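This structure is in structure tokens; I'll ask about it shortly.
Here the complex is missing one protein chain, while the rest keep their positions.
Right, chain A next:
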Amino acid sequence: MTTLTERPTTIAADDPRLKDSSATRSYAVLGVLVAVLAVLPFLLDDQTETVAVRTLIFAIMAVGWNLMSGYGGMFSFGHAAFFGIGAYTDAYLLVQHGVSPWIAMVVGALISAAAGTLIAFLCLRYKLAGPYFALATFAFAQVFLLAVQNIDALNRTEGFNVPILSEDSWTMMQWKAGSPLYFWIPLGILALGLLGTIWFVHSRTGQYAQAVRDDETAAASLGINVMRVRLVTVAASCALTSVAGSFYTQYYFFVGPEQGFGSAVSVNAIVPAVIGGIGTIWGPLVGALIVGPLSEWIADVLREPPGFLSFLEGLSGLDVAVYAALLILIVLFMPKGIYGTLRDRFRS
């Protein structure tokens, strides 16, 4: 019997139709982007640099969220759980045991990956999909929030303050306020996250993940182990978001239950990705570049509103209202997000 395997291939290895420059192009764009962004600390004043750092934190979370929700099709409404694990692992290990934040970041990422995998396994094992999956992830994040608020070892509702050192220390990830390193570290994390995303999207597992997202039954019938592919995607997503949390603690010298595990944190992971374009490489970054400065501007307006908006003074929650309005507009008019829609228009 002749099997198909034995048939000699008729396609030349350098057939022009096999050329796929999209990965190479993405790596090049990333390189240029990082180089351009890296000079920002020299151009920005301290106040603006704070906004830029916050934007980078948003971007890292959103890039992480996008792996699982955008490419994996498993919509997480509970990424605060993993941001919180990262933030608290860093705080706990540093404050209680003097462990270097670099190590804590890795430990937090591993714990988050394990927790995310377990949560996703339970949800998928019991066939929760779509909004039910999202609600389950939200519920898990809320459970974590309540747990942390009631665990003595984690200082209950008080959270942790990171002791401020008198000297710069690479080991302890501390420098004098306004140091460009506070910008370059999250930029480096973001660059690694995007690098990983580009690699993943073009890898075998990444292609499997997208196939599973598009049609789970068809994917399984082509020999793909659906559960395994999904869990790998979830683990990567949770680990990256966790690193953003660890850096948050280092940058703000403080983390409490709401800053780590609050539902607003989950929203912060989702909003930039949806606005920029889920399931695209650059969408979460584009979204973060809009949401980061916007949230700062809203905070300014609330602090000192211009005359005709004086009734807003001292109110809170306006940022959430603006996000909601923005999301509605995006979903109505640009369902693929700003980057996704522009890309499609540019292509055709």
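To be clear about the criterion, contacts are C-beta pairs under 8 Å (C-beta built on N, C-alpha and C of every residue); 3 or more make two chains touch, one makes a residue touch a chain; residues count from 1.
Just so we're on the same page, contacts and distances are computed from a predicted model.
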Which one, "Monosaccharide ABC transporter membrane protein, CUT2 family", "Branched-chain amino acid transport system ATP-binding protein", "3-oxoacyl-[acyl-carrier-protein] synthase 2" or "Molybdopterin-dependent oxidoreductase", is the UniProt name for the chain you do not see? "Branched-chain amino acid transport system ATP-binding protein"
For the chain not shown, which residue from A:Ala13, A:Leu43, A:Ile164 or A:Leu332 touches it across the whole complex? A:Ala13
With the full complex in mind, choose from A:Val29, A:Leu44, A:Leu192 or A:Ala211 the residue touching the hidden chain. A:Ala211
Which residue numbers on chain A touch the omitted chain? 1-5, 7, 9-11, 13, 15, 17-18, 20, 202-204, 207-208, 210-211, 213-215, 217-226, 279
